[in-house]
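One chain of protein is taken out of this complex; the other chains stay put.
Order of writing sets the chain letters: A and B. Residues in each chain are counted from 1.
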Amino acid sequence: MTAEKILTRNFERADSHTLTAYLETGGYTAWQKAQTLPPAAITEEVKQSNLRGLGGAGFPTGTKWSFIPKNHTGPVYLVINADEGEPGTFKDRYLLERDPHALIEGMLIAARAIRSATGFVYVRGEYVEPYRRFSTAVSEAYDAGYLGKGFDVVVHRGAGAYICGEETGLISSLEGKKGWPKLKPPFPAIKGAFGAPTIVNNVETICHVPHIITRGAGWFASLGTKTQGGTRMYSVSGRVRRPGVYEASVAITLRRLIDELADGVTGNGRLKAVVPGGASAAILRADEIDVTMDVDGLRNAGTMAGSAGVIVMDETVSIPEALMVVARFYAHESCGQCTPCRESTGWIYKMVRRIVEGRGRKDDLDTILDVARRGAGTTICAFYDGAVGPYISYIEKFRGEFEALIDGAGARVVATPASRAATAHA
Amino acid sequence: MPKLTINGHAVEVPPGTNLIEAARRVGVEIPHYCYHPGLSIAGQCRLCMVDIEKTPRPTIACNTLAAEGMVVATETDRVKETRKSIMEFHLINHPLDCPVCDQAGECWLQIYYMEHGLYDPRMRDEKVHKPKAVPLGPHVMLDAERCILCSRCVRFCDEVTRTGELGIFDRGDHSEIGLFPGTELANKYSGNVVDICPVGALTDRDFRFAVRVWYLDSAKSVCPGCARGCNIEVHVNRRRPHHNEGRRVARLKPRFNADVNRWWICDAGRYGFAFVDDKTRLVAPARREDGAVGDATWEEAIGAVAGALRRFAPDEIGVFASPKMANEDLWALRRVLEAPGIRRVAFRVPPREPGDADTLLIRSDKNPNSHGAALLGLDGDGAAILAAARARQVKCLWVFGHDLLAGAWPEAETDAALRALPLLIFTGTNANATSERAHWVLPAAAWVEREGTYTNFEGRVQRFRQAVEPLGQALPEWDILGRVLRALGVEVGATRAERWFRELAAAVPAFAGLTYQAIGDTGAVLSAPTAGHPRSEPASRTPLQ
Partner (left out) sequence: MSGRDRTDGATRASSRPPTDHAGLEVPAPTVAFSAEQLGEVRRLQGLYPDRRAALLPVLHLAQETFGYISLEVERYVAGLFDLTPAHVHEVVTFYTMFFRAPKGRHVVAVCHNLSCHLAGAPAIVAHLQGRLGIHVGETTADGRVTLQSVECLCACEHAPMMQVDDRYEFGLTPEKVDRILEGLR
């Protein structure tokens, strides 16, 4: 079930990012084929493939494309979300650096499907090298005549704000504003970037498209589960022997991912908890990892596939401290636009920090849970629900650890080989 | 026209109406902060949650358009709980310094908290601190800690004035409203941000701490600052005069009128009422003889004026009516002129500098009733009257309100005209260089001290009501003129403004059919359409709160 490598097949080649290498491995032939297909047929093929968005929300890609109003005559934009920022996720960085032409080819095909003449690729500001690699590939594609004939690509750099990964925050940012997510409705497919119908897709999602066109929807669908086709790239980090990016079927179990691909748990070797889909996914206990990694599998397990950023924690990890780190992230990254998120992310971080620092109060845990539950679902964008996932799951599943800290019984469990060494040195 | 149900009431609304507006139509108030009918939808405060049938969780009403068959409930347990939660979120970093807040009594944080909040504050951590008492410009003061970041003020400056001075800077719970460092909030409409700020974050520097709002009474009125005639409320301090250094008028606030000013007024109008309680107010009839000024009684003053109108030939008499006078005054004046047959009458005195104007509200004509004065046939040649005075053809000049010396006419010539006059009569609210020359001064009541109507530049006749008693012995001009008429031996029935108006409506075709009742609170357009601009229907006609 680890399947063949599709997106990552060229990653071992030192020159995988060049046009030459891409053409040698069959690059741009899917685009040749797509040009013979009517746009609606491309969308239909992608629908049949069961490709689902790999940026976080897991929305069926072909269905999303079909939301572009049929009789629309003005411009339509294709926007690629390369603002990778979900903690624990690093797959798009690899794709931009090691296979940029796959993204360009996928964009050409997607643009044909949605009748777009302009694509924007929004690369997170800190990704300087991926930005350069991808920009070079775009120049190559212009020189080779793939771009500039009915479809143009503009590569855009962000400037440091996690919320610009949220698709409407990204659109605001692309428009030259602060990255405040927009109210929905209207949805981007109706009124998105610059007021025009817009499709936002993740880098990895679009990189799959050429293969679907070449090898067919049936093949792609067969790689996954009933409701989600294909492989995806798992970013595995934390306390594992071999952290890194692994491509595997969406139907792989979390246990196999950790044990077989990432070569097992380090630290004390015993698993305590895993975050399966980036920081915003609810945490799973060691006994909850026999789940498949597809969107529905993880949803049924009470968490989410998100960006497939897997963060592994062994028994020596302090869950309250982990939550403090995560809560700090949400407090720092809340865009501040809507009240529940703006006001409570900061407050919850203050409470969790207090608990970790040994100044917790008896009612803190219930307050955090209550505030998080009350705020869930009331905000402009899904950022806050993404914060609520960890707030609630870390506390509910590891309440004892928090209570121990509040009762003063819990010594701080931070020890890691690296930090011990470093502390000794400092 | 979608039909929907809100709390069981069926209602039909125009397409494009959101649920807050739809609910208002059936008398249901959905609590909200960031929504304002004159601004774009921001959806930031999240307070306006309602339950919509077949929707899994409460939805914001401001960004939801009424749709056919929608079933909306605003008071389900779920909605009430959500509202309570949102209120708590709003107060997490609020300083809770309401007892010393100037907005107390008209703060929507307080009001909604009493209605929908009421939990034990659980936030015992250090709150985020932000700047307090920062002057933003000549009129507006900011307390950033009280700000709930609804962005109304920002949207006002972006969308209404298009001046873009304000922004929300930084992010997360450090987000803060403010100006670009070193700049001011000084656009011509800046005071409106105080009105639309739902809490005590933006306050009026002019009004701050002057009077507690619960001591204020209010009267519906019309701004006399220019030909637009913005609808306003006059807030007066009748109960605690000592709280405001004896200033009776505490402040002017815009009053919604979809066809005139919508929710806004300009700063010149808003802060332009100081003359009402100014030291220069004329408070008693006065006579000037050989340079010495002495008080007189109304009988003496009226007698003197009537005597002059009898004594001089009609052609020797000139009259400068004022475009700041109400229709009722101008009609009474016309009656006075008609008695002896005086023809030399004008009302326009060209200003030295052309008045500023814009496309939002401000008109270059700084008078509320030029249109009315013209319709009443008072639009004569003012320069010719002054020339006739210089030529000693006009011997008696009666000036209403104007300072003729301050206009665009060469000052020396005007001065020569005034010097040449054997008799100068002045009627007005405040002293000026012209009144200083007058032999008789008849004090007039200011617009807030009486009632009447103005006709704005579009031909809309609008009523203003009395908010305070006239100062000293001042009288409305219609009253002064009525007394003069009686002294001239003319039968005068009208002793109230409304009766003068009735007479005017019966006599002047343009006003035919109009009554105070028909004019109501929002005005009525004259039957013969006059120079006007087509006005598009505003998105909402409902005033906020």
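Please note the rule applied: a contact is a pair of C-beta atoms (placed from the backbone, for glycine too) under 8 Å apart; a residue touches a chain by one contact, two chains touch by 3 or more.
Just so you know, these numbers come straight off a predicted model, no measurement behind them.
All shown chains touched by the missing chain in the whole complex, by label: A, B.
Across B:G69, B:P99 or B:G182, the residue that sits in touch with the chain not pictured is B:G182. Across A:G56, A:G106 or A:G179, the residue that sits in touch with the chain not pictured is A:G179.
Checked against the hidden chain, the listed residues A:L19, A:I199 or A:V317 yield one contact partner: A:V317. Residues of chain B in contact with the chain left out of this view: 163-171, 179-183. On the side of chain A, touch with the chain left out of the figure occurs at residues 75, 84-90, 92-93, 118, 124-129, 154, 156-162, 173-179, 194, 196, 235-239, 243-245, 275, 279, 309, 311, 313, 317, 321-322, 325-326, 328-329, 332-333, 335, 414, 416-419, 421-423, 425-426.
Here, only the chains that are shown with their structure count from here on.
Averaging C-alpha coordinates per chain places the centre of chain A 55 Å away from that of chain B. Residue ranges on chain B touching chain A, taken from their complex, read 41-47, 49, 57-58, 63, 81-82, 85-86, 88-90, 92-93, 122-126, 128, 148-149, 168, 170-175. On the side of chain A, the complex with chain B involves touching residues 161, 178, 183, 185, 331-340, 342-347, 350-351, 354, 361, 363, 367, 371, 374-375, 377-380.
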